[in-house]
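This structure is in structure tokens; I'll ask about it shortly.
One protein chain omitted, others in place.
Every chain is named by a letter (A, B and C) in the order it is written, and numbering of its residues begins at 1.
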Amino acid sequence: MSKGASAREFGEVLMLAREQSGDSSLVDIVDQDGRATIVIGSLGHSIDPGVFENLPGVESVEGADLYKLARSEKGLNGKYPAGRIVEIPFAGARIGSEQFVVMAGPCAVEDEATLFEIARRAKAAGAKILRGGAFKPRTSPYCFQGLGEQGLELLSKVRDQVGIGVVTEAMEPSLVKAVSEVADIIQVGSRNMQNFPLLRAVGKQPKPVLLKRGMSATLEEWLAAAEYILAEGNPNVILCERGIRTFSRHSRHTLDLGVVPALKERSSLPVIVDPSHATGRSSRVPAMARAAIAAGADGLIVEIHTNPSVALSDGFQMLSLDEFDSLMGELGSIGSVIGKTI
Amino acid sequence: MSKGASAREFGEVLMLAREQSGDSSLVDIVDQDGRATIVIGSLGHSIDPGVFENLPGVESVEGADLYKLARSEKGLNGKYPAGRIVEIPFAGARIGSEQFVVMAGPCAVEDEATLFEIARRAKAAGAKILRGGAFKPRTSPYCFQGLGEQGLELLSKVRDQVGIGVVTEAMEPSLVKAVSEVADIIQVGSRNMQNFPLLRAVGKQPKPVLLKRGMSATLEEWLAAAEYILAEGNPNVILCERGIRTFSRHSRHTLDLGVVPALKERSSLPVIVDPSHATGRSSRVPAMARAAIAAGADGLIVEIHTNPSVALSDGFQMLSLDEFDSLMGELGSIGSVIGKTI
Amino acid sequence: MSKGASAREFGEVLMLAREQSGDSSLVDIVDQDGRATIVIGSLGHSIDPGVFENLPGVESVEGADLYKLARSEKGLNGKYPAGRIVEIPFAGARIGSEQFVVMAGPCAVEDEATLFEIARRAKAAGAKILRGGAFKPRTSPYCFQGLGEQGLELLSKVRDQVGIGVVTEAMEPSLVKAVSEVADIIQVGSRNMQNFPLLRAVGKQPKPVLLKRGMSATLEEWLAAAEYILAEGNPNVILCERGIRTFSRHSRHTLDLGVVPALKERSSLPVIVDPSHATGRSSRVPAMARAAIAAGADGLIVEIHTNPSVALSDGFQMLSLDEFDSLMGELGSIGSVIGKTI
Partner (left out) sequence: MSKGASAREFGEVLMLAREQSGDSSLVDIVDQDGRATIVIGSLGHSIDPGVFENLPGVESVEGADLYKLARSEKGLNGKYPAGRIVEIPFAGARIGSEQFVVMAGPCAVEDEATLFEIARRAKAAGAKILRGGAFKPRTSPYCFQGLGEQGLELLSKVRDQVGIGVVTEAMEPSLVKAVSEVADIIQVGSRNMQNFPLLRAVGKQPKPVLLKRGMSATLEEWLAAAEYILAEGNPNVILCERGIRTFSRHSRHTLDLGVVPALKERSSLPVIVDPSHATGRSSRVPAMARAAIAAGADGLIVEIHTNPSVALSDGFQMLSLDEFDSLMGELGSIGSVIGKTI
């Protein structure tokens, strides 16, 4: 604080400090020869020092701007910024624009014929991006771990022949290069949201990154994770809400759609929603997909399959191709009245 | 169990019951003339009665029915039932039909002039029901507890003169009669979702009941609470999702919109959504209200005020009357493409 | 604030405001002819105005001292107060003293012979209080609801003949009198922690009250609920941690033992622990009972039964009488080295 700071100016900084931090015990005032230094810590979520910069009475701001690149330029109390637009020219996708971008495909890449059929139908229905796991993070070492590099090759072949973008997951720094050569978007999964070496690795390559929210990540932790990518020079981060861990058991996770408008206030990054993993049941996917577009999301990532009941993993949550066609029609209708195109 | 069942056979059924159910408090043994009936409930996940059928000592198995009146007649794997429709003729409301019923008003009833203005504007914008607390459950004994009976009188006066239905809360059995005489719908609040004497009391009177979900209630506990009302003979229960307690701090509670399609699979009762208490911030209410209609909710209960910044409670989450007009327009547009009228 | 309040004085009040409140959006400064009024609200937990009173620059403090009676006299940053001691002379119990008070008995009162045997064995093992539900809150209306008044009569008879105190639950205001005539301690259950009319009713009668924590109650909400009782003139409130709702499924609820030292910092009320409901499994009760005494709890409420496998409810979580004897021995040993007697 400057030496002549008034009580009111002082108070406003402290009030804002309180807004930015959830745990009281970490705010301190250090008095050094008449010039007060306010030290603000954070337990459990990040603080954005940038919001203090233009306050009257503030002389300088130092330290941990936990997500200065991820945050909204106009800040917490300003109008919402025009969102950053992540462009995928090959796919004709502009994520964060008035276009509602749908990514669809199987949970895991299986055989070539199935993948081609899914890709063609997805594209025909309006999806810009094909999703499909080549490397699968699995809870147990004894579960199917994906086709690996062979899966990447299949994705590459389908991408070229069908003309649809591809998003697929990278699970460790040493595999980022291989995934980056095939994918239009690299996915960082929920379990890796705070795998900081991986975040740095995807930040150092040029492809956009889809950053899924950790199962128990706060909004601030999520944006600080995005910051690891942005800070390495990759500005194209897409956030993806996919459900959080709560006591509630009617679905696999609790889809936190309220985080969509909350993110729009805090950050300029685009945000999409994954209704498949959250609900865990295909019967509920359309309802949550419609809710996502209505809540202001910039897109959707959804699991579809030619024959969900025989899929190698997650069959219960995949839509059939006909169900997907029907959903795309519904999304188009809602989009038409709220200013979004599919 | 058959009459001659041994302790060991008995024990094996109980062990399996325990394995099948996460909550042991729902295992009961009822002794009827020497033949024991084991009642097993399930909180949070499904039980398959079939697994008990071949155990030694088991005579017969019936489907678990903690909420036989609240549940869907066609069950988990059938098609969804036509929903029950709760009718409020005075208000022209048919909750659970193709009509999306909006309930709006201040958090607490304050003065007469304000209440009249809110009621007239709410009705003009399309709301069928005026909300407003006369008796307010407050965390501390030192907070404003509502105007009490004087509040009920104001609500009655506004109802008659403006011609709008009224929903207001009853907090204890001894006040149900007084509330019932004024209100078109009696609200049971989140904190009272498992106040069983209160549930029985509202089940014994004729007005429809709005049953808010407890802050940490599972879907099954919620339906079992509705069952207390239904079992007393009142078939008109409306469920209301209002946010659950989770680790997430970006909003006051986490609005669990995924419970809407989950309820539609399990129950024939109508379900509405309260975006005001969940988000705790008026800036995010419209997004979650749009998401609610898109997710298939049957209505909305939303806080509005002539001047949110001077309201006696919860000013931060109330929409202004102009914001409410705007929201109703958006809901009408979305409704028009998904088959709902406002 | 007084007119001449300095920036530093101002800042300290605001910092403390932040400590007391979890949600920023509710701190406001109103400037009235040079005298600033700081308005502090609270979302989700209570604020204690008393802590502001002696700060320099503070002229006066008004309003919602959400738990001024429940809180520690020496406050958040002082040394911990000597705890309030709740005395039950009939039972020889001094809860909150160096005596670790054990309450034990069946989940629900069943038949007379069983109850007598349990009471005698509990007393012989060192329990001061017999627990047993006459009125049982049950999730579904179709479950066993307790023996009601007949259960109270049995408890009264056992109390007189065995010479052991009794704790039992009251579920609604109209039954408080009947319970109060029999019980040494009236229990308010988790589902009723915010049943404010019930809290007022037990506050108006003379018997001590055991207030169980709600399944998703914060520490502040719990103390504010205690305040409803204290504010009616009954100073004898005992808090009981019994597990909270979390995502974790290895036990029925998650026993939050960390709340014991947290309460000791904030409040002078005694706190006991219920390991039976939290774990839901008798095999884990001894471990959590030992942990409770080691963490500084003032007592324990534990379910025991002559024959857990045939109990009418909650058999899985009850200790046998022999297991209880063994547990009391372990608690005595730990108590002897940490200054607690059984």
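In this text, a contact is a pair of C-beta atoms (placed from the backbone, for glycine too) under 8 Å apart; a residue touches a chain by one contact, two chains touch by 3 or more.
These numbers come from a predicted model, not from an experiment.
The missing chain, though absent from the view, touches A, B, C when the full complex is examined. Contact with the undisplayed chain is limited, among C:Val86, C:Val259 or C:Ile272, to C:Val259. Shown as candidates are B:Arg245, B:His305 or B:Lys340; the residue that touches the absent chain is B:Arg245. Within the entire complex, the positions of subunit B that touch the omitted partner chain are 15-16, 19-20, 22, 45-48, 51, 54, 216, 245-247.
Residues 22, 44-45, 216, 218-219, 244-251, 254-262, 265, 278-279, 283-284, 287-288, 290-296, 330, 333-334, 336-338 are the ones on subunit C that touch the missing chain.
Touching the omitted chain from subunit A are residues 22-23, 25-26, 43-44, 46, 63-67, 137-144, 171-174, 191-192, 194-198, 215-216, 220-221, 224-225, 227-228, 231, 244-245, 249, 252, 280, 309-310, 312-317.
Definition applied: only the chains that are shown with their structure count from here on.
Separating the centre of subunit B from that of subunit C, both taken as means of CA atoms, is a distance of 28 Å. Remark: subunit A and subunit C have CA centroids separated by 42 Å (rounded to whole angstrom).
Multi-chain contact residues of subunit C, defined as those touching 2 or more other chains: 22, 25, 216, 245.
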